[in-house]
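Shown next, in structure tokens, is the structure this report addresses.
One protein chain omitted, others in place.
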Amino acid sequence: MNWVDTIVQGTLLGGLYALFAMGLAVIYGVMRQINIAHGDFIVLGAYLSLGIIAATGLHPFLVIPLAAVVFALFGYALQRGVLNHTLGGDILAPLVVTYGLAIVIENVLQQTQSADPRSIKLPVLDTASLPIGGGLAVGVFPLIMFLAAVAVAIALEIVFNRTRLGVAFRAVSDDREMASIVGVRDKRLFGYASAISFAVIAVASVFMGIKFTFTPSLGPNFLLYAFEAIVIGGMGSFWGTLAGGVILGIAQAIGFALNPGWGILAGHLVFLVVLLVRPTGLFARTA
Amino acid sequence: MNAGRIGIVVAVLLVIGLASGPFWLSSEAMRLVVEFVCLLTMAQMWNVLAGYGGLISIGQQAYIGIGGYALFVFANDLGLNPFLSIPLAGLVAALFAIPTSRVVFRLTGGYFAVATWVVAEVYRLLVANDSALGSGAGISLTAMLAFDKATRESITFWTAGALLIATIGGLYWLLRSRVGLALTAIRDDPVAAESQGIDVARTKFLVYTVAAFGTGCAGALYFSSALRISPDAAFGMDWIPLLFFTVVIGGIGTIEGPILGTLLYFAVRQEFSDYGTWYLIALGLLAIVVMIRFPRGLWGEFASRFGWHAFPIQRILREPKEAS
Partner (left out) sequence: MSVLLETHGLTAHYGDFQALFGIDAQVRDGERVALIGANGAGKSTFLRAIAGLMRSAPDAIVFDGTAIGSRSPAEIAALGIALVPEGRRLFASLSVEENLSTGSFNGRKGPWTLARVYELFPVLLEKRRASPGSLSGGQQQMVAIGRALLANPRLLLCDEVSLGLAPAVVKDVYAALRRACDAGGVSVVIVEQDIDLARAMSQRAYCFTHGSVSLSGESAALTREAISAAYFGVSA
């Protein structure tokens, strides 16, 4: 096994996992909500993007902003219409409702889409690669995917740390009751958080659709990767989540290179080890 | 008429029905009853975990799978009697729960739930990569070849009956005991419970391990009836909606709730059997609606409105009569 090559590939794949994770981190950070259907929405986004491309012939990268807007609006509506009603008590209600959503999405996709694995075709850049010296080359697309993850992390850090909205998000996350006492309308705020989360999901879904061949049943796996990246990286900063994604990607890449059956397992094991040894995550920012 | 007495009458009828079943039920019917008992046991275990221990797990399928595979190893490879191996398989599941709890108890809430799922996935992948356990293709329960069909079905049926009585009886006894009171206290307010001298961590650990044992037994029985096991069937995610939804729709935190939920599940499955996986969509939508509209589940909602209790486990404080 070529270690350097494997680690580079794993790092770039980690960018995709970070994209999966950051959408989940937003809603968990702001309202302690876990969305079990998170991965299924990523898959749904990929099918949706396929539909948009088929209807409009747009380049996949141009579909990203379009899908992001559609998903953001949907996320806001879903949060205010359904998910807000599950918050405020124990976690059973959000878990059950989002699990129900996951089941509905998976099975509706299964019934309405073809059983063949699908993929989003990326013209030209699909197989282009960039030599980086030492006889190694990286794929241009994986590199773009990684840079997209970095861009999203930067954008989220700016929103959360340098805007008034971000102050509201962090206040609500610290002390929901006190935030409402100073006048934060939390139902609306949660809607905004969901909108942002779903926009990130849309971005992730297009990249996922290009990188992998997908079927309706992949949703749960993506949820697990997102979750593992968050736990490995630690809560409190999106850079931590990016790092968590990268570590997960590298773990999977090494496992896969050693034995194809062990790829995903290696990721799970690294996650469990981090959980045992540093449950708050490797890069947690303590509040 | 005292609702508790209704429970006793039902219990007696049930025992008679279970003892005589193989003599008047068809093979198909017996198989369905066995499956019902397995699902109900798993649901009750999940109910105790979540409704009483406050531990909402979506990874109980780990113990279904461990129980199932342990049974196959005991019966096929070690030559033990497959029926007597069922409680042994449960024990193996409980043993695995001990180190698992160390890891997953690091997290709480939604994160705890997803972590339990990861653990189940780890077991699935480990088994799927292990050729000694049949890898992805799975194994058949060849040990059952020693029995003829009628005997096998009858004993499986009676084992299911025993499991049903043990589970319901055991739960009823547990929840009426001091441990049950401690569990209810922990569920309502863990901090207050701790201050009253209840060792919350140890109680949670006990509940988790006992639930693993029960789930493991149910898994072992399920696959002994199915005669075949594979990693996807054993550790697959399809178990989650079953446990989750049956308990939640039926009503968490009561003994009757999961019974109602499991019955509903079977009814929905039969109704929609011609439409492929649409029954799962129906179940999912039902769960969403029930959770938002009737958070205590269908039984919880109606029972509290009308005061029904087939298995009374509440404690009512009676004021001492004032001296006149």
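Note that the chains take the letters A and B in the order they are written out, and that residue 1 is the start of every chain.
As a convention for this text, a residue touches a chain if its C-beta (ideal position, glycine included) is under 8 Å from a C-beta of that chain, and two chains touch if they have at least 3 such contacts.
As the structure is a prediction and not an experimental result, all values here were calculated from the model.
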Among the chains presented, those that the missing one touches: A
Residue among A:106, A:186 or A:228 touching the omitted chain: A:186
Of A:19, A:171, A:195 or A:232, the one touching the omitted chain in the full complex: A:171
Subunit A residues touching the omitted chain (full complex): 164, 167-168, 170-171, 173-175, 177-186, 236, 287
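As a convention for this text, only the chains that are shown with their structure count from here on.
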Whole-Å gap separating subunit A and subunit B, where each centre is the average of the chain's CA atoms: 33
Subunit B partner contacts - residues on subunit A that touch it in the complex: 28, 32-34, 36, 82, 85-86, 89-97, 99-104, 107-108, 110-111, 220, 223-224, 227-228, 231, 259, 261-262, 264-265, 268-269, 271-272, 275-276, 279
Interfacial residue positions of subunit B with respect to subunit A in the complex: 50, 54, 56, 58, 102-104, 106-107, 109-111, 113-115, 117-119, 121-122, 125-126, 128-129, 237, 240-241, 244-245, 248, 252, 276-278, 280-281, 283-288, 291-292, 295
